[in-house]
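For chain A:
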Amino acid sequence: MTSQSLSALTIRNLYKSYGAVDVLKGINLEAQPGEFIALVGPSGCGKSTLLAMIAGLESVTSGEIRIGNRLVNSVPPKDRDIAMVFQSYALYPTMTVRQNITFGMESRGVPKADQAEAVKHVAALLQIEALLGRKPGQLSGGQRQRVAMGRALVRDPKLFLFDEPLSNLDAKLRVDMRTEIKKLHNRVGKTTVYVTHDQVEAMTLASRIAVMHQGSVQQFDAAQMIYSRPANMFVAGFMGSPAMNFIPAELGDGAGRPCVTVRTADGGTAALELAQPVPAGAPRNVVLGVRPEHIYRFSDDLKHRKRAIAAVKAPVELVEPTGAETLAVLRFGDLEVTGRFDPDSAPRMGETMTLGIDMARACLFDPTTQSLL
Partner candidate 1 sequence: EPKTNLLHQWATGSDAQAIAKLGEMFEAKGGKWQQTSIAGHTANTLAKLRADVIAGNAPPAVQLKGPEIAEWNKTGMTADLDDLAKAENWEKVVAPELLPVMKPSGKWVAAPMNIHRINWIWASPKVMQAAGVTEVPKTWAEFNAACDKIVATGKICISHSTADWTDSTVFEVVVYGQDLDLYRKAFVEGNVDAMRSDGMVKAFEQFRIMTSKYMDAGMNGRDWDSMSALVGRGEAAFHIMGDWTIGLLTAAGFKEGTDYVCAQAPTDWGKPGFILNSDSVVFFQQKDPDYVEGQKLLASTILSPEFQTVFNQAKGSIPARLDVDLSKGFNPCQQKSQKDLQASIEAGTLVRSMAHNMTIPQKVRGAIMDTITEFVATPDMSAKDAANAMADAAEAQE
Partner candidate 2 sequence: MAELAAAIDLEAAAASRRHFWSRFAIYGLLTVFAAIYLIPLLVVVFNSFREQAEIARDGLISLPRTFRLEAWAQAWSTYCIAGTCQGMQRNFLNSLWMTIPATIISTLLGAVNGYVLSKWRFKGSEVLFTLMLLGVFMPGQIALMPWAFVLGKLGLTNSTYGLILVHVVQGISFTTLFCRNYYVGIPDDLIKAARIDGAGFWRIFWKIIMPLSPPILIVTVIWQFTGIWNEYLFGVVFTSGQAQPITAALVALTASGTTARSYDVMSAAVLIGALPPLLIYLFGGKYFVRGLTQGAIK
């Protein structure tokens, strides 16, 4: 009982099927009061479905959902004390911004004066005072998003639910609004469940992230843990852009130290020294996971600053400057490996460069089970 009363949201063994199709297969999650949880995963993995079930918009096939202490499996949405922001914003197109915000209060019979007060407060918080008389059609994407937040905030609910609220915005606005949401959460401190398929959004906003795949949670952990110690290759590949490079390798111990052998572009092999001891029970063939930003131009200076750096030679196949950084595609046996470089030290096309791989941050996976070793 104690553990339940501590958490703002608890989901136990939740299943959902539409006819013969199982969409959610035993979800377990909980959120501490005031916590910001993100649900990420590829399209169709069941994020929206899970959110809709928390909101009460979809029925529960089996399992339980508790908000605070209360089992809400069959409580209608309006009585769950939640607020939700939709991907499409779902602003009522025929109402003004003010009416959009007050609609819920009117439905609940909140006195007019209180409504006005609440609108005033929320409008000030979100800086949308000037828009109150307009209709959604007359607003820009960012303004709509803010109004949708306003409609949710005015409820002062126990739980905030967001379903990809930023995915309809253009890249620039998305970054701005992301920051605003983060600030807002810092200010109002409500428990929040936030669905996105953009892992950067998840990383920057959430204290904990649940990575979903095909209806089940692959890993539910703090953002930094998910990024640096992904539970399996799916999570490792999904989080981070460009994605983590997976390099087939063979475990061995070169010169007494544990190391992995990889194939190089010239057809030979290179032995990379591991920073940690080989985990017990690891198979001989493993997959080495290296994030693009952990590949550097090798220099002695680097070697000094960071310890576990392994050097490999690789030809540069393609260079993509993005302004702040430069991506390069490097050949590695018959694989391509992407590296992320400072524009100052960026490789040039055609060059064969010596890479430094930050082995302290590399991961090893079991290719059969796909899990982290």
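These made the cut because all candidates are chains of the complex that A comes from, given by their letters.
Heads up, the rule we're going with is that a residue touches a chain if its C-beta (ideal position, glycine included) is under 8 Å from a C-beta of that chain, and two chains touch if they have at least 3 such contacts; residues count from 1.
The shown structure was predicted, so the numbers you read here are calculated from the model rather than taken from an experiment.
Only one entry among 1 or 2 touches chain A in this complex, and that entry is 2. On the side of chain A, the complex with candidate 2 involves touching residues 52, 55-57, 76-78, 82-84, 86-88, 90, 92-95, 103-104, 107-108, 151.
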